[in-house]
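Note that this complex is displayed minus one protein chain, with the remaining chains in position.
Take a look at chain A:
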Amino acid sequence: MIEVQNVAYTYADGTKAVNDVSMTFPEQGIFAVMGLSGSGKTTLLNCIARFLSPKQGEIILDGQDIQEMKEIDFRQQVGVVFQHLNLFPHMNVLENMMLALERVQGKTKAAAKAESLEMLERLNIAELAQSYPAQVSGGQAQRVAIARGLALKPKFMLLDEPTSALDAATTSDFARWLRELQAFTSFIIVTHDLPFAEQTAEQGVFMESGQVQERGTLAEVLKNIDRC
């Protein structure tokens, strides 16, 4: 469980991107952080992923303040896929996945390879193993980036705008695919794509100007923001 308690973040230029936000991400399922562009979603995600330190408040992972965790422990429990994915262009998909297994988890090359292939197989993208990032489509790249994060078996996966490179048709496919992955980990998806959130998440929040506007089940949240 991740608890976000009264978190605020202000950029150096004075922009109050996140302003006293609290929310709880459950151990299981898919949680959506929604909001219009500029509402502070990415900033919040960067705080949860420890790339930014909140100026106020705490983020607690299973009873422990994330600021006090060791880098290596934290990274293995919370995975992140950025909006731009940041796949390594000089490595093929398999090598992209194996790198952290070998260098961070200390697995042998053979073990890392076997595990990566197995993960690709289970995610139905085994045919991409030998491809380079520049050779795969936007939707495939999104799946590869998620597979790379999942290979480390984190408790939580944060996804920033996972549908930004997808069209409407592939978005539904992707949503279905993502729902099947709930067995591996729990997801926190940050998105302004409400239909996509509706297709995937059970619960969520809707942010506006750095604050939580609505919270609850997806249906409730969507109903309430429609009303305003």
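Everything below uses one rule, namely that a contact is a pair of C-beta atoms (placed from the backbone, for glycine too) under 8 Å apart; a residue touches a chain by one contact, two chains touch by 3 or more; residues count from 1.
By our rule, contacts and distances are computed from a predicted model.
Chain not shown in the complex: UniProt lists it as "Polar amino acid transport system substrate-binding protein", one of "Septum site-determining protein MinD", "Carbon-monoxide dehydrogenase small subunit", "Oxidoreductase" or "Polar amino acid transport system substrate-binding protein". Contact with the chain that does not appear here is found for just one residue of A:Asn86, A:Asn124 or A:Thr217, A:Asn86. Of the options A:Lys41, A:Lys113 or A:Arg148, the residue whose C-beta touches the omitted chain is A:Arg148. The chain not shown here is touched by just one of A:Ala17, A:Val33, A:Ile59 or A:Ala100, and that residue is A:Ala100. For chain A, the residues touching the chain absent from view are 49, 51, 71-72, 75-76, 79-80, 82, 84-90, 99-100, 103-104, 132-134, 148-149, 152.
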